[in-house]
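To keep things clear, I will list the structure first and then write my remarks on it.
Only one protein chain is missing; all other protein chains are in place.
Now for chain A:
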Amino acid sequence: MSTFLWVIFPYLCLAVFVVGHWWRYKYDKFGWTTRSSQLYEDNLLKWGSPLFHFGMLGVVGGHIIGLLLPKGWTDAIGISEETYHAFALGGGLVAGAMTFVGLVMLIYRRRTVRPVFKATTPMDKVMYLFLAGVILLGCWNTVASVIFDSHFNYRESVSPWFRQIFWFQPDASLMTGAPLGFQAHALLAFALFALWPFTRLVHVFSAPVGYLTRPYIVYRSRGSKVQDGLGNRSGSPTWERPSLDDAKR
């Protein structure tokens, strides 16, 4: 059983995640969007959305540090366990609280503002369920560690296990000893990864960082090869011959 939960299931989910994205991009470029509902309602969104998204960026950053950086490394540069813990807890609480408040506002908005609710697909609802579950469990794990003053150190069990997944040698026993909250958080998160390509969450991978460097005005030729696509759809890269140059910054 533990092999299934901590070895097979994660790989299944990751496989679906990767293949799913590839398939979705090929099959459905047109559906690849944030599906913003700002046009319908702005007052709640104005607060909820930035809180949630910026909180989420913090959360992701925290997970990268917590999961991907081996404990040995922080030890090596002289960051003590206490310092690390205090830092992680502080950051985690702030980011978690932002995300949580944002999420509550957004879900409330989605349910009560009629046009927004009408624009919610069944897939959205499933996605919200998993997303909220993962976030709530994550918050709970952080808060619980404070309340019960637990000495469970995820950096000695969950994190190595997570890294091992990428070396293809996950050791299930590392997870079996983790508190239930952590186990559930991890499992649900993997389930969310499996759902990911089939939801609006794909927009995460469109984060437009390229905007910072590309020329302002994009020129594109109508295209002369048939496979270039016709009219305003095209298979070619978005900006081929930038011309009103970088002078514009």
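Observations
One rule holds in what follows: contacts are C-beta pairs under 8 Å (C-beta built on N, C-alpha and C of every residue); 3 or more make two chains touch, one makes a residue touch a chain; residues count from 1.
Quick note on the criterion: contacts and distances are computed from a predicted model.
Missing from the rendering is one chain, named in UniProt as "Putative nitrate reductase (Beta subunit) (NarH)" (options: "Glutamyl-tRNA(Gln) amidotransferase subunit A", "Acetolactate synthase", "ABC transporter permease subunit" or "Putative nitrate reductase (Beta subunit) (NarH)").
Although one chain is not drawn, the whole complex shows that of A:84, A:128, A:152 or A:198 it is A:198 that touches it. If you put the missing chain back, the residues of chain A touching it would be 24, 27-42, 45-46, 49-50, 52-54, 114-115, 118-119, 121, 123, 198-200, 203, 206, 208-212, 214, 216-222, 224, 226, 229-234, 238-239, 241, 243-245, 247-249.
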